[in-house]
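Quick one: this structure, given as structure tokens, is what I'll be asking you about.
One protein chain omitted, others in place.
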Amino acid sequence: MHLTGNPVLDVILFTLLKLVGFVFVFVMGMATVLTWVERKFSAFMQNRIGPNRANIGNIRLGGLLHMIADPIKMLTKEAFTPNTPNPWLFRLAPFMAFVPALVVFATIPFGPGDLQVAPLNVGILFIFAIGSLNVYGAVLGAWASNNKWSLMGGLRISAQMISYEVAVGLSLCGIFMIYGSVDLQQIVIGQDGTWFGIVPKWGIFAQPVAFVLYLACAIAENKRAPFDVAEAESELVAGFWTEYSSMGFALLALSEFIEVVLIGCLGATLFLGGWQIPWLVEGTGVLAGKMYLFGNLVPHLQAHAWYLVVAQVAAFLIKAIVLIWLQLTIRWTLPRFRYDQVMRLGWRIMLPTALVNLVVTGIALMFYERF
Amino acid sequence: MTTEQILFYILGGGAVAASAAMLLPPLGKSPIHSAISLIVSFFFLAGLYALLSAHLLGALQIIVYAGAVMVLFTFVIMLLNLRPDETQEPRITAGKVLAGVLAAFVVGKVVTVVGLASAGAKAVDLAQPGYENFGSTKEVGYMLYTSFLVPFELISVLLLVAAVGAVILAKKSLHYVDRPEPPPSVFDQEHAHEHMHTQSGTDHAGDTHAPHDANAHAASHH
Partner (left out) sequence: MTSIPLHHLLTLGALLFCIGFIGVLTRRNILILLMSIEVMLNAVNLTLLAFARYNGATEGQVLAFFIIAVAAAEAAVGLAMVLAMFRLKQDVHIDTMNLLKR
């Protein structure tokens, strides 16, 4: 990558470019669009029209302008602070939910080679570490609200998050065993090629049980329906965000949508082959691991590298969007679980299934390597 | 001073300040504020671990401590609804003086002895061959499953025992042998009345309910 000629400046500029392009444009853009898609989707599922009134002049774009109208409304509303002994904690909490949700995207490889904001050797452990922190936003915000509904919501989230984090971690262990790494870029490179010439070597085909577990547990960790007992409006008013209004509410809601995008991106990376295009460019993944964007490290790729890279980035984004769509479908299809059912599902079904899956994977790998 | 040293002093100072804030009055009075400052302290420590090339341990520190242990702490604080201590503890007690003296002694001892003993200590150069993977998941994991296999298995048994023990301890039906009636707990405040009666014997349960029934009957007759 040659932008200026100065190697240090190049690295900084390129990192900034990746940061802006992926995290700010794609992730934040997706999260903003999701605020509209979510309502339109629910309207579609419930045979309603949905949001369609925001307009400039007479242009409505099918309600798409609500994406602009909503932030304006949020920004201009009063930021209400309840009568609480911890007002600063109350105001800080939305940021504690929002920041970790964005930071984790740094290690997601959205394209071959260098196209990853921060290549860390602990890889997915970093995502687990930072991702487990945004529970504090909800829990401390709930505590600081000084409201019994919020407190109940906060209690539910903290117990639910701990329970499902174990299952998420264990469900992904099989993937690490098969691809032999926790580095996300290495896992994607390992998903290159096909089995028997037809089936792509994707995580979803090697670990179908893990994929279902991952999706269910990740949605539970993100406290969205059918696991949204923390904000169950029929029981707890609005749960942990009862007292939030204005930008505090906007940040909490947005961090939930960013998590939706994260679940999509991580699922695409681990189970759907990341940026790999199946069947089309077999073998490039291994080379692309060493390739620089537009670079000269791999001579025979140099001639056609740029459109290959663009196609691979597009493949990743499409896979992520498919998983996001799947999450929305689940959210508007299934009814909410009762709280005790959520906990029982986590500890008595998800966790043992993940453990059995892990053991079976281990035994299968042992036989595969020995014979 | 190198960047590494500057980072070390920032992270180390932060860890000490956050841990001290956990105990000292402005934040230390309320359990939830103590927990938050401890979380901050764990973050500084995770940074220090990463600075010492222990990347896996740094990540584990955040996953286990900040992501699980402290969530458990906040859960318990919220469950018990612990508000800041209103009880005014005596400012200076014999225990506190003793603790301060002992702590100062330990710190002084460690600083002098360690300063003398490790004056010329030279760190291993991680750039040389054989140390490429130092502190990575692969290296630590390999050692865990080879030379430390037995301790690793024992730790897993310990965790299982701890999990079972925690479930048993936290269960509601603790039997209080040879003790007068326990005070009604906050967990079943609304049912406290019935509970006390059912605990004192089933034969009385019918009697206590009888007046209620009579009232209900009377109400329905009116």
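Read from first to last, the chains carry the letters A and B; within each, the first residue is number 1.
By definition in this document, contacts are C-beta pairs under 8 Å (C-beta built on N, C-alpha and C of every residue); 3 or more make two chains touch, one makes a residue touch a chain.
The shown structure was predicted, so the numbers you read here are calculated from the model rather than taken from an experiment.
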So which shown chains sit in contact with the chain we cannot see? B
In chain B, positions touching the absent partner: 2, 4-5, 8, 12, 15-16, 19-20, 22-23, 28, 31, 34-35, 38, 41-42, 45, 48-49, 51-54, 56-57, 60-61, 64-65, 68-69, 72-73, 76-77, 79-80, 82, 85, 89, 93, 95-96, 98-100, 102-104, 106-107, 110-111, 114-115, 118-119, 121-127, 131, 134-135, 139-140, 143-144, 147-148, 151, 155, 158-159, 161-163, 165-170, 172, 174, 176, 182-183, 185-187
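One rule holds in what follows: only the chains that are shown with their structure count from here on.
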Quick one: report the Å distance separating chain A from chain B, using the average Cα coordinate of each chain. 29
In the complex of these two chains, what residues of chain A are touching chain B? 85-86, 89, 120-123, 125-126, 128-130, 132-133, 135-136, 139-140, 142-143, 151, 154-155, 158-159, 161-162, 165, 182
Contact residues on chain B for chain A in the complex? 32, 36, 39, 46, 55-56, 58-60, 62-63, 66-68, 71-72, 74-75, 78-79, 81, 84, 136-137
